[in-house]
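Handing you this structure, nothing more for now.
Each chain you see keeps its place in the complex, though not every chain is here.
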Amino acid sequence: MLFQVEASLTYDFAAPCEVLLLVEAAHGRDQQVTSDALTFWPPAPARRIDDPSTGERRTVFAASGRINALYRATVETAASDHGLAGAEETAIADLPSEVLPYLRASRYSPSDRLMRFVEREFGGLRGGEKVAAILAWIADHVDYRAGVSHAATTAVDTLVDRAGVCRDFSHLAIALCRAGNIPARAVSGYAWRLEPPDLHAVAEIYLGGRWRLVDPSGLAPLEGLVRVATGRDAADIAFMTIFGAATLVEQHFSIDRVGG
Amino acid sequence: MLFQVEASLTYDFAAPCEVLLLVEAAHGRDQQVTSDALTFWPPAPARRIDDPSTGERRTVFAASGRINALYRATVETAASDHGLAGAEETAIADLPSEVLPYLRASRYSPSDRLMRFVEREFGGLRGGEKVAAILAWIADHVDYRAGVSHAATTAVDTLVDRAGVCRDFSHLAIALCRAGNIPARAVSGYAWRLEPPDLHAVAEIYLGGRWRLVDPSGLAPLEGLVRVATGRDAADIAFMTIFGAATLVEQHFSIDRVGG
C-alpha cells in the first residue's frame, strides 16, 4: 500500500540546545520510502545519525527560538504475515546476537519483575499461543484510557493500574513476552486509520526466526503502519528528545493512503 | 599487563533449561585473549552467540541436573588513558549512531527521573569536569555497604538509600551522566586486586570522541580490569541468565597477574 505521511512540530526554545528527531520513515524494513523531505523553518543546522543496521533515520538539529520541523514522505509498504498461530518459540541458543537485547528488562518494560506472574498465568503455553494469550489477557484486563499514565509509567504500573494508552499497552505486552523468554521490542510509526491521528506505539515479537508486529491496544490495522523507530521501549523511540528545555507550540501527525 | 582469569560456576537445575553465560573475556577491546577455554562438566550442548560489533563473547548452554561451568583464559591488556581532565563533551550531533542508545534511560539507570537533580547540582559544568564532579558527589554521599540493595534496586533507589555495592555505584554514575547528556554504559569484568575476588561492575563514559573507563566505587585499579561485558546496565551484563530455575551450589571468580 502507498501512503503519504506528514509530521509538523513547532516548539519554542528559550535557550539554544540540540534536539534529536525521530519522525522519519525507516528505510528498508518491509517498506520503501519513495520520496521524503525534512525541513526546518527558520533553517537550522542539522545532521543525520542514521542507523544502517536497522534503517532507522534520525536527525539532530540545533534549536533556538521558535522553530518548525516539517517532515513529508511517500512510503510504500509491503504485505507481511504477522500471524501468531503456529509460530514456534525460538530456542535461546538459536537467537541471533542482535536479538538478545530484546530479552532484557528495560526502563519501561521491567520484565524481571513479572517472571512469576507470567509463569503462573501463561506457564503452560509456548510460542505464538503464549503471545496470543498475553495479548488476550491485556485486552481483557486493561482499559484504554488517557490520563492514568504519565511519562514515568512502566509496564508494572500499568499491570496495577489496569488502564493506559497505546504506549502502556505496548510496554506491558513487551514486558510479559520477555518475562516468558520471548524477545519483544517497541515500534513507533504512522498508523493509518488511527483516530485521532498521532504517532502510534505497537510491539514486535520474535517468533519462528523473525519479528512479527502486534498491536496490543488494537487501535489500527497492522498493514497500515509506516514504521519510524524500533527499540527496547519508549526510551528508545521517543519522536523528539530535547537536550535542554522547550515549550510545545503546535504539532500534528498525519497519514493518508494514496491511490488504491 | 598479562592476567590469568578463572570462573567456576556450579548450579543445580531441577528441570532442563537454557542458560546464557557471560563470563568470557571480550575480544579486541584494548585486550587480547591469548588462550581461553570454557568447559562444562558433565558435558553440555553449548552454542556461541558472540557479538562481533563489540567483541562480547556469550555462550548459551542446555542445563540439567548439577552442572559446573569452568572458564579459564590468559588475557593481555593494553595501557589506556581514561583521564577525565580536559575531556570535552561531544555534541549530540557528533555522536556515532551506536553511541546514542547509551544516552537513553534504562532499567537500572532511569536517567529521565534525574534531569532536575543533575541540572541543579552539576548544571554549570561540562565534559570531564561534570563527570568528575558526579563521581566526587557519589563518593561523598553514598556508602559502600552490602545488604541494602537487591536485584530490583535502581539508581534512583540508590540516590535515596545512600548505600549500595559496586553495581549500584555504577548505575548511579551512569544515570547521572546520561541525565547530564553524556553517554554512559555499564561494564563488567575481572578486577585485579578486588577484595574479595568477584566480577566487578564499573562504567564507561563517552567524552572527547571515545569511551573512558571509570570505577564509581573505587575498589580496584582500572588498569587491572579484564573486560567481559558491555551494556546499558546490569540487565545487559548479568554473568548468568537462567531461562528457568536453578540453585547455586558454588561459584568463584579469580584473576592473577602473570609475570611482571
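Note that the chains take the letters A and B in the order they are written out, and that residue 1 is the start of every chain.
Throughout what follows, a residue touches a chain if its C-beta (ideal position, glycine included) is under 8 Å from a C-beta of that chain, and two chains touch if they have at least 3 such contacts.
Keep in mind that this is a model prediction, so the values were computed, not measured.
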Exercise for the section: With 2 chains shown in place, count up the copies in the whole assembly for me. Expected result: 4
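What we mean here is this: only the chains that are shown with their structure count from here on.
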Problem - Rotational angle, Cα trace of subunit A fitted to subunit B, multiple of 5° - result: 180
Handout entry: Distance from the mean Cα position of subunit B to that of subunit A, given in whole angstrom
Key = 28
Handout entry: Interfacial residue positions of subunit B with respect to subunit A in the complex
Key = 18, 20, 45-47, 49-52, 58, 60-62, 91-98, 100-101, 103-107, 110, 112-113, 151-152, 181, 231-232, 235-236, 241, 243
